[in-house]
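Excluded from the complex is one protein chain; the other protein chains are retained at their positions.
Take a look at chain A:
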Amino acid sequence: MGSTSSTLSKIPNADELIQETGFTSAHLARLFERFEALDKDKKGYLSPQDFEAIKELALNPICDRIIGAFFSSGQEMLDFSSFVRILAHFRPIDNNRTKEPNSPDPINSRINKLKFAFQLYDQDKDGKISRNELLQVLRAMLEKQVTEEQLESIADRTIQEADLDRDDAISFEEFRKSLEKVNIDHKMSIRFLR
């Protein structure tokens, strides 16, 4: 514990991160302390095992996929900047932020949140959610509670509804369209970060 400024001085390029992610310095300091708390062996980076050690995460049915989202480029070491950039996806959308022309979308924009969710389904990163990938997610979420036939029928029905170009897979555009009416901000934001 200690004052925010002393923690902030330990973070390399803190100002850049604040600018990029939209977190305040207080949030950043808190996330840094969390990063250090998770990094039990004090390596300076996080490994998948550090995430697996979080009890509540371990009992989440899609725990592996979430961890995979952090280590998406296949690397085994997650430094603080990457940690924060990914968590920034879950910041609530700032409605009153003025959009400068030609500036990139903020990390926590609706589109980027959707992209994050998309990659949870699309494990082979081919830009489409195949029937098999959908089945895998359903299996992870339901496991022994339903029969294989029920799983397949759910998968079939979902693809039927969302797949508009009839290629038996759900592309990102189709994914986005099927979730048009869903309040993404509400579902993919962590309220207590505010």
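The rule is short, and it goes like this: a residue touches a chain if its C-beta (ideal position, glycine included) is under 8 Å from a C-beta of that chain, and two chains touch if they have at least 3 such contacts; residues count from 1.
One rule holds in what follows: contacts and distances are computed from a predicted model.
Chemist: UniProt name of the unshown chain, from "Protein ECERIFERUM 7", "Glycerol-3-phosphate acyltransferase 4", "Translation initiation factor eIF2B subunit delta" or "Signal peptidase complex subunit 3"?
Modeler: "Glycerol-3-phosphate acyltransferase 4"
Chemist: Looking beyond the chains shown, say which of A:111, A:164 or A:182 touches the absent one.
Modeler: Candidates A:111, A:164 or A:182; residue touching the omitted chain: A:182.
Chemist: Of A:45, A:71 or A:121, which residue touches the hidden chain?
Modeler: A:121
Chemist: Determine and list the chain A residues touching the chain excluded from the picture.
Modeler: These residues touch the chain not displayed: 1-5, 24, 26-27, 29-31, 34, 37-38, 51, 54-63, 66, 87, 90, 116-117, 120-121, 137-138, 141-146, 150, 154, 157-158, 161-162, 170, 175, 178-184, 187-193.
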